[in-house]
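Of the protein chains in this complex, one is absent; all others appear in place.
After this line comes subunit A, so read on.
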Amino acid sequence: MATLNLNAINKSFGSAKVLHDISLAIEDKEFVVFVGPSGCGKSTLLRIIAGLEESTSGSIHIGDEDVSDAAPVDRGISMVFQSYALYPHLSVYENIAFPLRVQKMPKDELEERVQRAAGILQLTEKLDLKPGQLSGGQRQRVAIGRSIVRNPKVFLFDEPLSNLDAALRGDMRVELSQLHSQLDATMVYVTHDQVEAMTMADRIVVLNGGKVEQFGSPMELYHHPATKFVAGFIGQPNMNFVPATVLETSGALTVELDGGHKMSLPVDTSGVRKGDTVEVGIRPEHVTLSDEGLDITVNVLERLGGISITYGTIGNGTRFCASLSGDAPIQQGKNMRLSVAPEDCHVFQSNGNVLRRKSAPALVA
């Protein structure tokens, strides 16, 4: 059992408060991704879990044990660093064996463990080489190998793929997902890349300004973002936010979008009044060309083959991005008209909070 519970973690560096009351309950064998923009505190939070940084207040439990004051090695965690942190003067074998050497493990058991880790990570051929002779992806695997030989309860990854090129990153993502199912361990993974978060996570923690914005499954975050920040962070290209004025609140929410288009949206209207200003969130992939709807001026058109991405403006210069079919009959510099289904729209109050959608797609686990 390796659940990971954080209770009201606070962290300040001097007068700067970087983490505010973070409480999370991470299940056994779960793959949880911390995602957020740089400076949101995600790496600091991971380092606090690792025991490399001390929290100002709050407690950490791994399994049933309070490890808030324990040394990293006694917490049963292992960590993979962004720079890999391989020892350049030691061979791949010795790098992987390092944690076991520290424990003074008997030779034959050590040999067996290193060979098993090398086998899992396809490094058996490379054991005699020095890290400097390996490619980026192989170095990454050595770093992972060093973290798995100790059979830790919780794996921590600090942006492990950000030093790799795009193609290799895609491959390593798949490998890490496989490794997770192979090892059956709890994993906490930090990244600023929402694609990594969406593809690998069982659940995602979105952090912003040292606070948890939302903690949920990838599809939950996609379909039911709790705040404007989460809505804007998850999804590629980013969600569009169109300013709108509330016209009617009985039953559905009727709004007039910037540009004059009126829509009736099936959301919970409690807390909003006639005349309020709200923002309507529309995902680029949820719009279609039609005769009725939003008038957009297309400023930039990117044809990627399968899809076409357009960047334009709506109403009084609100930026609007749309993802259309690859051969959509549109031209740069011309106008187009787009429609969006009312149930695909999100509505955010001026404080950033969402109005609950009444007819959202069923959750995909």
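The rule is simple: contacts are C-beta pairs under 8 Å (C-beta built on N, C-alpha and C of every residue); 3 or more make two chains touch, one makes a residue touch a chain; residues count from 1.
By definition in this document, contacts and distances are computed from a predicted model.
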Would you kindly match the missing chain to its UniProt protein name, picking from "Glycosyl transferase", "Carbohydrate ABC transporter membrane protein 2, CUT1 family", "Cell division protein FtsW" or "Stage II sporulation protein M"? "Carbohydrate ABC transporter membrane protein 2, CUT1 family"
Just to verify: which one of A:36, A:51 or A:312 makes contact with the chain not shown? A:51
Of A:102, A:174 or A:341, the residue touching the omitted chain is A:102
Touching the absent chain: which residues on subunit A qualify? 50-52, 71-73, 77-79, 81-83, 85, 87-89, 98-99, 101-103, 146, 150
